[in-house]
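Note that this complex is displayed minus one protein chain, with the remaining chains in position.
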Amino acid sequence: MYRILRILVVAIPLLAMKQDKPLRVIFFGDSITQAGVKPQGYITKAGEMLGSKGLGAQYELMGAGIGGNKVYDLYLRMDEDVLDKKPDVVFIYVGINDVWHKASSGTGTDPDKYVKFYEAIIKKLKAQNIRIILCTPSVIGERNDNSNQQDGDLNQYSKLIRDLADRNNLQLLDLRKEFQDYLSANNPENKEKGILTSDRVHLTEAGNTFVAEKMVEALLKK
Amino acid sequence: MYRILRILVVAIPLLAMKQDKPLRVIFFGDSITQAGVKPQGYITKAGEMLGSKGLGAQYELMGAGIGGNKVYDLYLRMDEDVLDKKPDVVFIYVGINDVWHKASSGTGTDPDKYVKFYEAIIKKLKAQNIRIILCTPSVIGERNDNSNQQDGDLNQYSKLIRDLADRNNLQLLDLRKEFQDYLSANNPENKEKGILTSDRVHLTEAGNTFVAEKMVEALLKK
Amino acid sequence: MYRILRILVVAIPLLAMKQDKPLRVIFFGDSITQAGVKPQGYITKAGEMLGSKGLGAQYELMGAGIGGNKVYDLYLRMDEDVLDKKPDVVFIYVGINDVWHKASSGTGTDPDKYVKFYEAIIKKLKAQNIRIILCTPSVIGERNDNSNQQDGDLNQYSKLIRDLADRNNLQLLDLRKEFQDYLSANNPENKEKGILTSDRVHLTEAGNTFVAEKMVEALLKK
Partner (left out) sequence: MYRILRILVVAIPLLAMKQDKPLRVIFFGDSITQAGVKPQGYITKAGEMLGSKGLGAQYELMGAGIGGNKVYDLYLRMDEDVLDKKPDVVFIYVGINDVWHKASSGTGTDPDKYVKFYEAIIKKLKAQNIRIILCTPSVIGERNDNSNQQDGDLNQYSKLIRDLADRNNLQLLDLRKEFQDYLSANNPENKEKGILTSDRVHLTEAGNTFVAEKMVEALLKK
């Protein structure tokens, strides 16, 4: 008797969990994330991957990407676009424009300011007990020998994000490292684009699939 | 009889005013404002000017300037550095670094972002019924024939600020125009620096006096 | 009798002139000049204008423009593209990329280097007794109130060219001033493009006609 009861006690909350609302996951970022909700985008693909694992009902994926956004743009719009939506999990995927625009329009972000705004975003998310996953910036150029013009800066900003994850005890999705490893193995001609990106930055379908896999993996971790 | 009474009627509120707390005025800006609280700085001088007009007890002037700040830096720290201090009046004097850093380090601010963050600052100040005075960015270089490298951009950002004042029905202190008019009359050799600035940007003592006069004038207006 | 003789007296030098080789005029510059030889380009139009004045046989116009060229690119290729062609007159129309690329790709030209290479070009042309006409850089943006981002720099480089003309006792075609005067009168909405340029830099047909007129006028001067 005792044993059966105990099983029931355990079983009820489990059943209850299945009836719970799905976890709301927001992808917070720039144009790469804005394109992520398109039919072949990484967020759409991530949803399909979760579905094929039978987890479709447990996650609700939402895109919150706007083209041209840098870290301070995320900070400015985070109340409306993220906090008001009450997410359970937030992926932060920002930094490419902070580096890129230094060279293209003189309007990048200094590293110390980058960290300051990133920390301000983390602080606000933490205050709501939201699970945060930090992504390092993937690539500006796909050459695999550190000879893309802004590789040095991207490497530096990636280190800053790894430090932020460390200091704040947060999950890291090291997209930059994932891309570099992939391109070392899969870009034998050392091309500047055409593997995971169409234009050195924005994702091809293969790139969207690649990012989707990493995102799902990170989401299901622990 | 009537006359005396009337004087009393007037005198009582005056006395009351003298017993009131002084108006708290915050100067919110970058390194020019950070230097403004030094002994020869424009905020110190503005205080002395008010004192010499017998208005010293009516105004409390506070500096809130940090070197290297751009409009988004002001936004990030405005709760702590401005709103928490419960000011009655706030001068916003920002924009030089937003333009300058485009050329010096590739980390300036795009005009659309400049306006967006400026508007966000205004909105927060308005919500507290704080009187706001917008200042256009003075100079990067003192040549008076629009041949300083970034004059075009400074002129454009100044127009954006004038539009912001218009749209939000706020007081404008057009420092850029004041500087240009002064330099047209007082820089006959068309020198790049040494009149109102020591290094094309930061104020000489004459520059601090000039800005102090304009600030006091704006403060006492209406 | 008298009348016929007189006609002959006049006619002989005219015949003589017609037998002379035409003056070879080279337009040496960047993409604006490269487009100048197209059917609607300013060089083509200048040729037509000369023709309609009955001067078609006296001038041979040649384009020597290459997109993206800065002053040092002209220097590098001037032996082959200009001196080897034995011109009588050379228009130098360069400077827009030297300024523009500072903001667009971080590869503009410092003003002191600009002058140095310009002087080296002048020196080589002078050594061949070639008539030289220096053009100031027209526009990067057509706003008429000095609020285009790089107006300050263009104004400064134009002053450098005016000084070069002065110091070397050379003819100046002040295109920048011509454009500014035209736009003050003909750009009432203060648009950034669409009057003389299609994209803030490259000439519309109206722009090509405008430049052609100024070039012809300069060529026929004195």
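Think of it as A, B and C in the order they're written, each chain with its own count starting at 1.
Heads up, the rule we're going with is that contacts are C-beta pairs under 8 Å (C-beta built on N, C-alpha and C of every residue); 3 or more make two chains touch, one makes a residue touch a chain.
The shown structure was predicted, so the numbers you read here are calculated from the model rather than taken from an experiment.
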| item | value |
| --- | --- |
| Identified contact with the non-displayed chain, of A:Gly51, A:Gly67 or A:Gly152 | A:Gly152 |
| Residue among B:Ser105, B:Asn168 or B:Thr204 that touches the chain left out of view | B:Ser105 |
| Touch criterion as defined above, residue of C:Leu83, C:Ala120, C:Leu170 or C:Ala206 at the omitted chain | C:Ala120 |
| Missing-partner contacts on chain A, residue numbers | 102-103, 106, 141, 145-156, 159 |
| Interface residues of chain B (partner: the chain not displayed) | 103-106 |
| For chain C, residues in touch with the removed chain | 72-73, 75-76, 101-103, 105-110, 113, 116-117, 120 |
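We take it that only the chains that are shown with their structure count from here on.
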| item | value |
| --- | --- |
| Chain contact topology (line, ring, star, complete or other) | complete |
| Centroid spacing, where centroids are CA-atom means, of chain B and chain C in whole angstrom | 45 |
| Centroid spacing, where centroids are CA-atom means, of chain A and chain C in whole angstrom | 52 |
| Chain A and chain B: spacing of chain centres that average the CA atoms, whole Å | 40 |
| Multi-partner residues of chain A (each touching 2 or more other chains) | 103, 105-106 |
